[in-house]
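Read through the structure below, which is laid out as structure tokens, and then see the notes.
Removed: one protein chain of the complex. Kept in place: all other protein chains.
Up next is chain A:
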Amino acid sequence: MIRFEHVTVTYPDATRPALADLDLVVPEGELCLVVGRTGSGKSTLLRAVNGLVPHFTGGRLEGRVLVDGRDTRDHPPRELADVVGLVAQDPQAGFVTDSVEEELAYSMESLGLPDPVMRKRVEETLDLLGLVEVRDRALATLSGGQQQRVAIGAALTAHPRVLVLDEPTSALDPGAAEDVLAALHRLVHDLGMTVLIAEHRLERVAQYADRVVWLPGGARAAVAGDPGAVLAEAPVAPPVVRLARLAGWQPVPVSVRDARRLAGPLRDELPAPPAAAPRPTGDLLRARGVRVSYSGVEAVRGVDLAVAGGELVALMGRNGSGKSSLLWAVQGSGRRSGGSVRLDGVDPADLKPAVRRRSVGLVPQQPDDLLYLHTVAGECAQADRESDRSAGTCRAILERIAPGIADDAHPRDLSEGQRLALVLAISLTPEPRALLLDEPTRGLDYPAKTRLAEALRELARAGHAVVLATHDVEFAAECATRVVVLAGGEVVADGPTAEVVTASPIFSPQVAKVLAPRPWLTVDDVRTAMAAR
């Protein structure tokens, strides 16, 4: 169905190709997962399938890409719209209309289908993706998961034979991600659709894949094959595969179910996990009854949160459960309708912004919002000035978190992980006592996440209080000492990480699922325990 023949893509002004000599065949009816580090050419591969590369992006494509027998060289994206449906990373950026039904119909209108056919297909798609209740709603009012499903539906109504998705679950909470993936699973199994997905959160998708393509980046050739076999070799692998590598399981399982069948002996021989360290005493940050409401809608309803220095608290909960609003209200720059916040006995909201950032820092969900200069060096120098630190402070912090970023690089040209590191360094320059992070792992690959987790743990060890809002259960399990779950703007669970995440399957990391009822959370913990034996 999709055939790449010796494809090399070089963007204008690039020193090396984004995709080098790729040979790949994806047969009809397969769900194919593309994995690789950030910048290994995953997005380029996906966008080459419907001709956006090179027709839209520019650059040079050598070799041939055939989709359903059509050469993308002669067919621009619009002429492939009936064969390939593309769902981009940020669904909201791709919406052309503003209501659900019109969005679903847009591709069909472009293809010139008659009205009765469109009516029928819109109804089918609404049912298939569970969107009937929201059919008349404005797109802007939908939750992230609903928007993602509308974006998939909008691609589906044209009845393409191939569906291409770029990180379909990266912005979604675990529950919404499962809904989206279940819908995709159904498309592959019931309609025989060919699906190509790129995703960083492999723990969510790997189990659904029929085949995995690993792009090692650089000049090395892509590796395609059975999910277990390919992921066992790749540097990006879900926890279940890393656990299998550690325990030497063969064949390498990619689903929790397969892993559990092999995990019996490991479960028995592992000792009891070390007891969690007791909560540090002396709350640094204390919020009581915090309320946030926007034009009558209560996003946060009376949340109490106390964080001690040295604690790393993960805030979890559905999209729209009030995590971001809470962080902004606690930091003092955002709206707060009620309640009190004390940091070292002072309410951050009463401080001037310049003083406030010395007591509590925040890394927002869109780190780009903080950057406005043309070079990394410029941003660092500005951070030193606005924090009254000696020149080079910010640069030194950056070098520690993410070594090797060029001084003259443009912040927008950095990878997601590097950009996050830059914003983190800027926020840490004034050495705030508390640091808040909003969805820091979006777009990060596993090695980048591990580095971020290390940086955060180091901060906590130095006595800072760290709070992060995240959907990423694996990341929370890896670094948080405590987990607070929000629902509908209220705290529904608060306790040590192991206790809270193992209590509910939706917040459970893969290792915990595989080794249940033993409360192990991460591969690293298991590795330490095995080494000690």
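As a working rule, a residue touches a chain if its C-beta (ideal position, glycine included) is under 8 Å from a C-beta of that chain, and two chains touch if they have at least 3 such contacts; residues count from 1.
Keep this in mind: contacts and distances are computed from a predicted model.
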**Fill in**
From "FAD:protein FMN transferase", "Twin-arginine translocation pathway signal", "Cobalt ABC transporter permease" or "Beta-ketoacyl-[acyl-carrier-protein] synthase family protein", the UniProt protein name for the chain not displayed is "Cobalt ABC transporter permease"
**Prompt:** In the full complex, which of A:224, A:371 or A:498 touches the chain missing from this view?
**Reply:** A:371
**Prompt:** For the chain left off this view, which of A:64, A:385, A:400 or A:461 is in contact with it?
**Reply:** A:385
**Prompt:** Which residue among A:18, A:48, A:61 or A:122 touches the omitted chain?
**Reply:** A:122
**Fill in**
Full-complex touch with the removed chain, picking from A:7, A:65 or A:88, is A:88
**Prompt:** If you put the missing chain back, which residues of chain A would it touch?
**Reply:** 50, 52, 55-56, 76-79, 81-82, 84-86, 88, 90, 93-98, 101-102, 105-115, 118-119, 122, 136-138, 140, 154-155, 158, 328, 331, 333-334, 353-357, 361-362, 364, 366, 368-373, 382-383, 385-387, 412, 426-427
